[in-house]
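Inspection log for the structure reproduced underneath, given as structure tokens.
Every protein chain but one is kept in place in this view of the complex.
Chain nomenclature is as follows: A and B, assigned in order of appearance, with residue numbering initiated at 1 for each chain independently.
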Amino acid sequence: MSEIKIRKRNRLQSVSLPAEIIINLLVGGFALLCILPFIFVIIISFSSEESIRLIGYSFRPLEWSTAAYKFVFDMGSQLWISYFNSFFVSTVGTLISLLMCVLYAYALFRKDFKYRKFFTFFVFFTMLFGGGLAPTYMVCKQMLGLSDNYAALIVPALVNPFFIIIMRTFLQTSVPTELIEAASIDGSGEYNTLFRIIIPISKPGIATVALLTVINYWNDWFLAMLYIREPKFYPLQYLLMKAQNQADFLIKNSSVIGVEATKLLRDLPGTSLRMSLVVFIVVPIACAYPFFQRYIISGLTIGSVKG
Amino acid sequence: MKKVLATILTCGLILGSLAGCGKGTGSTSASTPASTPASGSSSTVTNTDSKTPTDRPADHVTLKMYLEGSNVTDDTAVLQKVNEYLDEKLNVTLQPIWGTWGDFDQGAVLSLQGAEDVDIYFTCSWTLNEYNQFARDGYYVRLDNPDNNLIEKYGKDILNLLPEVLIKGSTIEGADGYGIYAVNGYKDIACQNCWDVNVDLLKKYGYTIEDIEKADYYSFGDILAKVKAGEGDNFYPLLIEGAVLERMVDNSIIVAGDSGSNNLLSYYINPKKTSDQGAYGNKILNKFATDEFMKFCKQTREYYLKGYIDPDMANPEKANTVRADKQLTGQYLIGTQSYSLGYEIQASKERGFEVAMVPTTPAYVDTTSSQGAMMAISTASKNPDRAMMFLNLLNTDPYLFTLLDYGVEGIHYNLNNIGEAVFTAERDNYMPWTNGLGNVTLLPPQEGQGADFWDTFKAYYGNADEIPILGFTFNSENVSNEFAALANVAAEYVLPLCTGAVDPTEKIPEFLTKLEKNGMQKVVDEANKQLSSFLASQGK
Partner (left out) sequence: MGEAKNKRKNRKKTLMLLTMVAPVSIWLILLRYIPMAGIVLAFKQYKVYTKAPSLINNIVHSNWVGLGNFKFLFASSDTLLILRNTIGYNLLWIALGVVISVSLAIMLNEVRSKFAAKTYQTLMFFPYFISWVVVSYFVMALLDPTSGLIVKAQLAGGGEATNWYHDYKPWPVILTLSNLWKNMGYQTILYLAAITGIDKTQYEAAAIDGAGKWQQIWHVTIPNLRSMVIILLIMDLGKIFNSDFGLFYSVPQNSGSIFRTTQVLDTYVYRALMNSQKIGMSTAASLFQNTVGFILIMIANTAIRKIDPDSALF
């Protein structure tokens, strides 16, 4: 109740109450729709395999079961090793990647940078054209030795041209050019300007790119599939995708593998197990979300204008 | 712009070739220089008369072997024993790469394309490193190359052990001429499609297995109707795999080398005697234009509309899992099943009710089934000779094969009093794909198979008839554009038609027009041209 009163006081500088209600309904409604499939995932993960077998994926399984979670916890050390790997790779990868991204994007943002056009094109071109999987794989593995080590999970994803261009655009919208000029006149060094002046006022953009980078690393399994053979380097997402890939392959080829395929398929983790792994993967990253969100949704409501 | 690109390309090539060199020198330090095996082999040639090179080669070599379908988390105990043994016999250390279902395809293909230093690859007619195409493109060493006949030198024992049909199926036109490019595994090498019958349910409605044996697809109607009426709306008596069902009913089979078009090409076998020619002779057909196909689709559509076929069977992503689940829980009356020896006993035990298999043809061997699991030596291997020696030993030495396949006796399995292997819990950490390793007849039978299992096995598979065009593989190189388009047409129509999900009178004409527009006739003509020259070369 009191909250509404406070709102009323500030109403002048804000959208009208009916408009706000409509906004809340629209955005809130969409947000609810977005979470629905994840709830579905949770339901499947608690469904018994028997129920999935009989009535398929359903919001109301015939029978609930915690077998999938039991199985995941019984995996023992591999689960925690993979958790650690995902955490480690995501953190280290994001830190390095973000630093490289900001440095590059800042140079591109500087209109007085002599080679600005060249370097913009240089990074943009790779967004479209690449040599394909086999040549990249050979370079990574044979030239750079990315094989069965953490570097193999980090290095190939360090640069994302899209993020660099987005970061440059963020800088363009949030940093007034006069600021650079002023800093330059003050005789501030380039690195000094970037770290002391630019970064603090570009937090929303940086946090956004950081978030997207973290997610990229956290969700990645393809690099693990290509470069990792030792289970001690498996990230969490790869545990899930391995099970998924195995199932897909056996399903697709069951007629050629023959009778055995059915049996092999049955030995694999079932759907409820895979869905419980999805839960294990999504929950930590969702928990990390608010950390980045702080900078993205800032106090741009009326309070900041008033203050 | 052009200049820039040219420079970039050149730089890339130079750096790349440097990398290539680096790789070369890197691995030579680990093993022998590339040229030595050829010259070194001359010493071994002298004692080929004694069949196996009993002399242990002087230089030590590490062999990498890329395998399919593994589920291995701990191989230390096994590898220790394997390598002790191999060191003593061949002066070899084995390094298996345990590929898994799904990952193997991508991994092995990249590794082959990049010419990595892997010596031996699993290959077959159904993985992405498909035997015929990859042999043609030069990825695999020709083992009976007249210039350096590895089989003659180190692999004679294998030839003696394997059934002749297998060798025939693996002899193909590759990069180095007509010959053998991989060592066949000896597993369930024959094809036989069966009606998988839920006998308990059948009896419940007063029928016997003879009623199924007497009937055919077109006269199942009454039985299906009665069971459907009795079991209710959510029960679908006919549990089918669309494409397989069509082949069973019409006696058409797929043509090897045709997977690129999603198996649009068909050959018809003789359902009574598979070594004889079928109704259409030695011809490859567009079966979808035949009257049989229309008749089959109409019947299937009728069954579908009457609720005998689960609509899920028309969903390519779901059909196989649902089918496996329903088989397991007995939610069917008649199903389709490709057979392997002893399956009805195994199935009855697993499913908990009596299962009978009613074959629609005798067992037969075709090119695809004979190429079900093989081992090829990579042309990038630095030690093809040693790799061949290893493959020879692996496929002829029961100790080595059992060790690699089942694990260590006393750790991963124990033998019971009749000599069957009983797996321990430790086996869960070491499960290669049994059938993917080679000659499985060297293994002790598994618990429940019976002591004389391999005799029955050899009698069944060793005596299976070969079809008249065994060994023929279609080379689609000249029609690759048509193939690309046709694969999409096949994906659009075949499954819905073969499961009854769409109306054939409307869809088949549409389907045929589209096939025609996308060059089906050209493909069929090309296939027949190749088939005639193949048959001519075989003296048929």
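Quick notes on this one:
Operating definition for what follows: a residue touches a chain if its C-beta (ideal position, glycine included) is under 8 Å from a C-beta of that chain, and two chains touch if they have at least 3 such contacts.
Since this is a predicted model, take the numbers as computed values, not measurements.
In the complete assembly, the contact with the undisplayed chain comes from A:285, out of A:75, A:92, A:268 or A:285. Residue A:136 is the one among A:78, A:91 or A:136 that touches the chain missing from this view.
When you scan A:71, A:87, A:124 or A:222 for touch with the missing chain, the hit is A:124.
Checked against the full complex, the one of B:68, B:103 or B:130 touching the unshown chain is B:130. Not every partner is drawn; the one left out touches chain A at residues 3, 7, 10, 13-15, 19-20, 23-24, 26-28, 30-38, 40-41, 44, 55-59, 99-101, 103-104, 106-108, 110, 112-117, 119-124, 126-132, 134-136, 138-140, 143-144, 155-156, 158-159, 162, 164-166, 169-170, 172-174, 176, 189-191, 194, 201-202, 204-205, 207-208, 211-212, 215, 219, 244, 271, 275, 278, 281-282, 285-286, 289-290, 293, 295-302, 304-305. Although one chain is not displayed, chain B still touches it through residues 8-9, 11-13, 15-17, 19-20, 23-24, 109, 113-115, 128-130, 133-134, 137-139, 175-176, 234, 259-260, 262, 310-312, 314-318, 378-380, 476, 480-485, 487-489, 491-496, 501-502, 514, 517-519.
Following the convention adopted for this analysis, only the chains that are shown with their structure count from here on.
Averaged C-alpha coordinates put the centre of chain A at 39 Å from the centre of chain B.
Those residues of chain A whose C-beta lies close enough to touch chain B in the complex are 53-54, 131, 133-135, 137-139, 141-143, 225-226, 229, 231, 242, 244-260, 262, 264-267. Those residues of chain B lying in contact with chain A across their complex are 12, 15-16, 19-20, 22-23, 69, 71, 73, 97-98, 100-103, 105-107, 110, 113-114, 116, 125-126, 188, 241, 243-244, 317, 320-321, 324-325, 327-329, 337-340, 343, 346, 368, 372, 433, 435.
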